[in-house]
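Got a structure for you, written out below as structure tokens; questions coming shortly.
Right after this comes chain A.
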Amino acid sequence: MSFLAAEQLSVSFGRLTALDGVSFDVERGQLVAVIGPNGAGKTTLFNAIAGAVRPARGRAVLDGRVVSGRPPHRNALAGVARTFQVARPFHELTVRDNVLVGLGRARYYRLGGLLRRARSSADIERAEALLGDVGLGESMERLAGELPLGHLRLLEIARALALSPRLLMLDEPAAGLRDTEEAALEALLRRLREQGLTMLLVEHDVEFALRVADRAVVLTAGRKLAEGAPEEVRTNPEVIDAYLGTGTEAGDATR
Partner candidate 1 sequence: MSTPSAVRLQRSRRSSRPPAIVTAAAALLALGLAACGGEDSGAGGGGTYKIGIFAPTTGFAASDGKSAVNSAKLAVEKVNAAGGVQGKELKLVVYDDASKPDQAATIAQKLVRQDNVDIAVSGSYSAQTRAAAPIFARSNKVMIAAYAVDPEITQVGEQIWRIGELASVQGKVAGKLALDNLKGKKVAILYVDNDFGTGLTKAFRDYVKQNGGQIVSDSKYPLEEKDFRTVLGGIKAKSPDVLYAPGYYNNAADIANQAAELGLKAQIVGVEGYDSPKLIDLAGKNAEGIIFTTELDRDSSNPAVKDFLSGYEKKTGVKADAVGAETYDAVLLAAEALKRAGGADAKKLVEGLKEVKALEGSVTGITGFSPQRNGIREGLAQVVKGGDFHRYATFRDPSLITPP
Partner candidate 2 sequence: MQDALTALTLGSTYVLLAVGLSMIYGILRIIHVAHAGVYTIGAYVGYLAWGQTGSVWVALVGGMAAGALSGWLIYALMYRRLLEAPRYVPLIASIGAFIVIQDLLSKPWLMGSDRLAMQADPGLPSVGVLGATVSPEALYVLVVTAALLLALAVLFRRSDIGLQWRATASDRELAGASGVSVERAIASTFAVGSALAGAAGVTVAVYTESVFAFMGEVPSYKAFVIVVLGGLGAVLGPVVAGFVLAFAETLLIANAGFVLPRDAIAFLILVIVLIVRPQGLFGRARA
């Protein structure tokens, strides 16, 4: 039994089928890239696994537990963390508070925990350590809304890591980053993988995705086109035909 299993996941918006019977497996500790052209259903796939949209058919199972169709905050507590395609911090909170939100979750549902101090020194240490890990150690007192995009991407990850996730889903973390920032991101992802974190990565930049991933799933028009090790995908004629030939250019164009 794999750690994460997507089983025939299908999502429809009205008459539009955004995801159509997609199945794949992720083993514990793997980093799996999900690639495909615009509108292929990558973000919808994340939403379905996180519980943000309800699948019409099929399900996603994390470590023996169905996660699709459950409220996102329940999944968050169960260790499903994600970042968003459009960087989405708590704008009005400081960088440190952005991370503290996730760290407090264990107490939020206990009755007596409500009035407890958020800034317990253990939490603050952990928040600062996480921010240091992603390279935001210098910006902890700033309001998140004031950060440049590259830092926002890193903050998104730190905030997700605060949930001590068992599965981390990253939605285009490299979009809009400069080369040095992208290198730092790549190093961070490798470190996280070494620590044994299971990750799903949606990425427009196919080269980046295939460089860091253990395996890749290729989607097009809501269906799975191919799946395999990065080299297999890269050389798969169908993939080249449908996507890689033009897709890389499209990906580059967005940078």
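Selection criteria: all candidates are chains of the complex that A comes from, given by their letters.
Just so we're on the same page, a contact is a pair of C-beta atoms (placed from the backbone, for glycine too) under 8 Å apart; a residue touches a chain by one contact, two chains touch by 3 or more; residues count from 1.
Keep in mind the model is a prediction, meaning the values are calculated, not measured.
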Chain A: touching candidate in this complex (1 or 2): 2
Contact set on chain A toward candidate 2 in their complex: 50, 52, 71-73, 76-77, 81-82, 84, 88, 90-93, 97, 100-102, 104-105, 107-109, 113-119, 145, 159, 162-163
